[in-house]
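For this view, one protein chain was removed and the others were kept in their places.
For chain A:
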Amino acid sequence: MNKLWILIKQLYKQKVRAKSFILMTLLYVAIIAVVMFWSEIKGLFVNEEGLEVALVNETSVELEPIFLSNEDITFSFPTESIETLYKQLEEEKFDAVVVVEEEDEKLKADIATFVPLKFNDQSTISSFVQYAGKIYGIQQLNLTASEADKILNAEAIITNTNLNEGAADGKSEDQKQSGIWASYFVGIVIYFFIMAFLSMITTDVASEKGSRALEMLLVSVKPGTHFQSKIIGITLLALTQFVIIFGFLFVLLRVTDDGAKWEMVESILNELSYSYVFYVIAFLFLTIVLFLIIGALFGSLVSKVEEASQVMTPGIMIALVGFYVMISGVANPDTLLIKVFSYIPLTSGMVMPLRIGATDISTIEPMISLAVLIITVLALYIVSLSFYKRSVLTYSSGGVIQKIKTVFKVTT
C-alpha cells in the first residue's frame, strides 16, 4: 500500500468512526424520516379535531353537494334559524357558520365565527366557497351538467416553439418546474456538504498542525501527498455520508405509501435530461472538491485548532451567498443576479444547475461555467499545493492576512 493510501485509510477510519460523524449522519437520517412521516408523527402528537362548519344555503341553487366533508373539515346543513345557529356557535357546537346567499347574481358568503379561525381553516372554507361561486355562476347560465363540467375542467394545450435554431429547445413548464425542484435539492445538498466537510477538513489539518503530528508525518510523506490525502479522504467520507443518507431516502421512498412518493420523485426525474444529470453530478463533485481545497489550505495557516473557525469564516460566507442566490432563483431563475453567480466558480455549483434545469439556457453556457470551475479547481489545487508546503510548518499569530504574510516572510 503506498503512503497516500495509508494516510487516506487512517483519515477515513478515524473520521468514519468519530462520534460527530455518526451523530451527524443519524441526524440527517432522522430529519429525512421526520419529513417523510410528518403527517403520521403529527397525528401522534397533535390530536386535532376536524373543523365543524354549519352551512346555511339561502340560494335557490343546490350547493350542498359541493361542500364535501373530509378529515379536516366536516360540513353540516342544519335547518334551524340563523339566530339559533349563531347561539350554537357561541356554545362552540360549531367552529363556523357559513351563510350563502344571492346578491346581484353573484354568490355572497358570510363566515361567522366565535373563536377566530386559523389561517389554514379560513383558506379551506374560502376555497370551498369560491368553487361554489363558480358553480353558482354556471347555473345562472342554465348550462347542462356536461357543459358546466367542460368549463370547469377546460385547460389550454400549450406547446413551445423556438424559431431561433441556435437557441436550446424551449422547456415545458413541467420540465422547468422539475428542474427547479431538482436544482433546489442539489443546491441544499451542496450547501450542507460544504458546511460539514469544509469545517471537517480545516479542523483536521489545523489539529494535526497544532498537535505537531504533522511534523512527524511530513518526514515520511511529501506535503503534496499529505494535502492530497486530506482532499481524497474527506471526499470519500462525504461520499459515504451521501450514500447512507440517500440510500436511506431511496428505501423510504420506495417502501412508504406503496411507492407513491417514489413515483412522484420519478415523475420529477423523468422530466430531467441526461445532460442535466451529468452537469449536476459534475458541479456537485467539483464544488465540494473546490471547497475542500480551500479548507485544507486555510487549515494549514493556523497554528492551533482553536483558530480553525477564524479561517473558515470566508469560505462559509461564500457558500452562504451562493445558497441564498440559489434560493432567490427558485422564485425567478431568469434574473441577472442568477446569471452572474452561475459563472462564479465558488457559487456556480449551486446556481448553474438551477439555470440548466429551469431556464432555456443555451448549451454553451453550462459548458463555459463548468470549464471555468474545472480550471479554477486545477489552478487552486496547484497554487494551494505550493502554498501548503510553505504554510504547513509555519506557526504565527494574527489574522488570516497576517498569517499569509508570515508564511511568505519565513519561507522566501
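By our rule, a contact is a pair of C-beta atoms (placed from the backbone, for glycine too) under 8 Å apart; a residue touches a chain by one contact, two chains touch by 3 or more; residues count from 1.
Following the convention adopted for this analysis, contacts and distances are computed from a predicted model.
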_Name the omitted chain as UniProt records it, choosing among "Predicted branched-chain amino acid permease (Azaleucine resistance)", "3-methyl-2-oxobutanoate dehydrogenase (2-methylpropanoyl-transferring)", "Sulphur transport domain-containing protein" or "ABC transporter ATP-binding protein"._
"ABC transporter ATP-binding protein"
*asked:* Tell me which of A:I41, A:V115, A:M216 or A:I364 is the one touching the absent chain.
replied: A:M216
*What is the set of chain A residues that contact the non-displayed chain in the whole complex?*
1, 3, 6-7, 10, 14, 18, 208, 211-221, 393, 409-412
